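So that we are looking at the same thing, I have put the structure below in structure tokens.
Of the protein chains in this complex, one is absent; all others appear in place.
And then subunit A:
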Amino acid sequence: MDQAHRNQAGDLRVLHHPVLGDLPESRPVQITVDGQPLLAREGEAIAAALLAHGILVCRTMPGGREPRGVFCALGRCADCLMTVDGEPNVRACLIPVREGQVVWTQAGLGRWEGRAG
């Protein structure tokens, strides 16, 4: 079976897929994650953009700081809650990236920070 290729940047994207074909071109979307710029693909979920860059942690649990990341990718487990544009408890596995979006790893239950912009 054809081994899919990956790009050199250490990116975890599946650029070529034997069944699904080549990854289509897409407009790059710039977001900010914990203060660092990150290039995402238009239309993808926030958590997918993070995972493509090897970022697994979305939140830490209340109390013990235990980290959590995508578990169900279906909006059902709430392990991927992040603070997005000042709003806490956003499911990063469902909500798509948007140009200029500001994303923070969420600590515990998170808190409202007022909408940016």
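The rule we apply is simple: contacts are C-beta pairs under 8 Å (C-beta built on N, C-alpha and C of every residue); 3 or more make two chains touch, one makes a residue touch a chain; residues count from 1.
Everything that follows uses one rule, which is that contacts and distances are computed from a predicted model.
Only one chain is not pictured, and the protein name UniProt records for it, out of "ABC transport system permease protein", "Flavohemoglobin", "NAD(P)/FAD-dependent oxidoreductase" or "Acetyl-coenzyme A carboxylase carboxyl transferase subunit beta", is "NAD(P)/FAD-dependent oxidoreductase".
Set against the missing chain, the residues A:45, A:84 or A:103 yield one that touches it, A:45. Residue positions on subunit A in contact with the hidden chain: 1, 3-6, 12-15, 17-20, 23, 44-45, 48, 51-52, 56-58, 61, 63-64, 66-79, 93, in rising order.
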